[in-house]
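The other protein chains are all here in position, but one chain of the complex has been omitted.
Labels run A, B and C following the written order; every chain starts at residue 1.
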Amino acid sequence: MDKIVEQMTRAIAQRTSRRSFLARVGKVILGAAAIPLLPIDRVVRAADAAAGKLPKGIEDDTSCDYWKYCAVDGYLCTCCGGGSHDCPPGATPSPTSWVGTCRHPSDGRDYIVSYRDCCGQASCGRCLCARTEGEMPLYRAQLDSDLIWCFGAPTMMYHCSTAEIVGVKS
Amino acid sequence: MDKIVEQMTRAIAQRTSRRSFLARVGKVILGAAAIPLLPIDRVVRAADAAAGKLPKGIEDDTSCDYWKYCAVDGYLCTCCGGGSHDCPPGATPSPTSWVGTCRHPSDGRDYIVSYRDCCGQASCGRCLCARTEGEMPLYRAQLDSDLIWCFGAPTMMYHCSTAEIVGVKS
Amino acid sequence: MSTRVRSLVLLVAAILLVAAPRAQAQLPPDQMTSLALPEVGPGWIFVLDAGFPSTAAARVYIVDTGRLKVLGQVSGGYLSNFVLAPDHHEFYSVDTFYSRGWRGTRTDVVSIFDAKKLNFSGEVEIPPKRLLIVPKRDSASITPDGEFILVANMTPATSISVVDTKARKFVGEIETPGCVQAFPSGNRQFDSICADGSILTVQLDDSGKAKGKTTSKPFFDPGKDPVFDQPALVGSRAYFDSYYGNLYEVDLSGAEAKGAQPWSLITAADKAGKWRPGGWQTVAVEPKSGVLLVLMHQGGDWTHKQFGTEVWVYDLAQRQRVKRIKLKTQGYSIFATNADKPMLEVLDLQTSMQEGTGQLEAYNLTTGKFVGKLDELGSPFVIYGP
Partner (left out) sequence: MSTRVRSLVLLVAAILLVAAPRAQAQLPPDQMTSLALPEVGPGWIFVLDAGFPSTAAARVYIVDTGRLKVLGQVSGGYLSNFVLAPDHHEFYSVDTFYSRGWRGTRTDVVSIFDAKKLNFSGEVEIPPKRLLIVPKRDSASITPDGEFILVANMTPATSISVVDTKARKFVGEIETPGCVQAFPSGNRQFDSICADGSILTVQLDDSGKAKGKTTSKPFFDPGKDPVFDQPALVGSRAYFDSYYGNLYEVDLSGAEAKGAQPWSLITAADKAGKWRPGGWQTVAVEPKSGVLLVLMHQGGDWTHKQFGTEVWVYDLAQRQRVKRIKLKTQGYSIFATNADKPMLEVLDLQTSMQEGTGQLEAYNLTTGKFVGKLDELGSPFVIYGP
């Protein structure tokens, strides 16, 4: 898991020019030495019911039941003019995020999902979705979904929430 | 009626040191020469039903049915730590207001009521009450209840709404 | 890849997966971007959410009424107004901000946004005098050529602030004593409605300063039959409905506004049934079909803000009612669109302004049938069209 987080951090760092900032983020939030990072083996997957009946909205990215949203917390960008991993016009993807693991309903794979806030517009206020699979208290900030995850964005003003696949859990 | 408005303006002016401001208010909003001011004879009184059954909250100043509230429009100060004619702590009574006429449920008299906003705190958000007896469009601003009536107050930030008896309709 | 296409891909993938659950490649990593808007479409509307209960955080939802979908948002301030550039290249929010949210120094600005990316691109400071009211249409507007934005002030003295959109500069303030709002009626002309039932017409010069003012004869009697202050505007023609159910047409094209003889929207039977207009934005015109729409309810005197249960449709040429559309949910504001077909859009604040559960309902104007709805629009009061 630490490797995945590291990859993610790297991937994010490649996408942004704020490298020095992110190096710091990495050290502070993600790196922190000997601390076990994710209680990953106890993550309850959204689609444990995959073999049986699937929730109605599991393939609908405007539904809180959408498979990628297993640990999303906020107003869904898909209801605000954005996509499941696209910010609405006028909002900027945060270079930082908390992470979760969601099982795809059909391929059965566990995907690492980065929950990146879109920042720089007033709160969207539509489709509030608060799911808590794998979500941890504030002292494990990188897994806390209640934080405004706009660190490194031009502003800390929260607009809406996305879910971006960053890889498959190995 | 014009006399009452004039009296009210005077009464308000006595209560505030911003006389020059209010003289101007008087001229602009209340004085305006030959313009007929209040469609007072067509005001529907809150308690026309006084002879029959009274609304449940007609004597309860935290109820939207309270007799003095026949033209109130906003969050009731009585639900925000204030009184029916007292601002909650931290909020300032506006020296200006719109006016209405409400019949007292028991004495049958028609009282001129000044709907003074309390200003200088963020909106209270409790006990929204929107009654429209005698309420006029924006071109009759002194009878428009949708305006932020904080003219002459230290700030135009609306907190809640009161109803103050200023006299009896003669 | 648009959201729609991507959803489709996922759906197709999912269908394939059901057949062969482990055969396919894993989903690739997503690439996060910010979306941009297409050109403003004829079926778009702009829904102003007043932001109750806070009132200090207005927003405008940009809505595609054809898909009943939110396309984006323009963020505002304390009881903001919205203005759309006639050439659709910019959106404007006319805002009041306090430096500390609810306290501190007041600043009024026209905030400018790029209409594609919705990026904030600048602001023009105006005198901190703008009319603060539960948001109404025409408290801020723009000349048809897009040169000047007109912002209504009230201190309570009334005036209009003029902003030059090209120069991005405040041009000056025009006093409009006893008259309110700014109905744009020409590239160098706007009108305000006055306390005695007359119309003030103001002519502007090319720099946006007043060069002439004319007060019309009263076109209605505010003491007897007040008109609502949010008329339907088509070009320089204004359609005002009144508390008692009359329709006043006013020609704003000339230097002096000219009111026509009013006509009644209600029959004797309607009157007996206590039908009358009411709500917030109570009247609309759909020019292509030549119809006038009025939001109606049954109520006594001073029920002018009661929610409407029906929308009555009138043939404007014949001055005759041609249809009654019963609303599924009681409405507060109405608007007409005509992208592929004439449509009625109805805003509904539901049970309470405090709950932020306002919604939009769409009806086919030809058939009167309910088409669909869009919910979670906060406390929406006003609809603007492109």
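Throughout what follows, a residue touches a chain if its C-beta (ideal position, glycine included) is under 8 Å from a C-beta of that chain, and two chains touch if they have at least 3 such contacts.
Everything quoted here is computed from the prediction, not taken from an experiment.
Asker: In the intact complex, which of the depicted chains does the undisplayed chain touch?
Answerer: A, B, C
Asker: For the chain left out of this view, which of A:Pro105, A:Gly125 or A:Gly167 touches it?
Answerer: A:Gly125
Asker: Of C:Tyr61, C:Phe97, C:Tyr314 or C:Tyr384, which one is in contact with the hidden chain?
Answerer: Among C:Tyr61, C:Phe97, C:Tyr314 or C:Tyr384, only C:Phe97 touches the chain that is not shown.
Asker: Who touches the missing chain here, A:Thr62, A:Thr78 or A:Thr96?
Answerer: Checking each option in A:Thr62, A:Thr78 or A:Thr96, the one touching the absent chain turns out to be A:Thr96.
Asker: Could you pull out which residues of chain A are in touch with the chain that's been left out?
Answerer: Here the touching residues of chain A are 24-25, 28-29, 32, 34-36, 39, 42-44, 75, 96, 120-125, 128, 130, 132-141, 144, 146-148, 150-151, 155-158.
Asker: Since one chain has been left out of the picture, which residues of chain C touch it in the full complex?
Answerer: Touching the chain left out of view, chain C contributes residues 51, 53-54, 56-57, 75-78, 95, 97, 99-104, 107, 109, 111, 120, 123, 354-357, 376, 378.
Asker: Mind pulling the chain B residues that touch the left-out chain?
Answerer: Against the missing chain, chain B presents residues 11, 15, 59, 61, 78-93, 104-109, 111, 116, 118, 121-127, 159, 162, 164-168.
The rule we apply is simple: only the chains that are shown with their structure count from here on.
Asker: Per the centroid of Cα atoms for each chain, what is the distance between chain B and chain C, given in Å?
Answerer: Each chain's C-alpha centroid was found; their separation is 28 Å.
Asker: Just curious, how far off is chain C from chain A if you go by their C-alpha centres, in Å?
Answerer: 36
Asker: Which chain A residues reach two or more other chains?
Answerer: none
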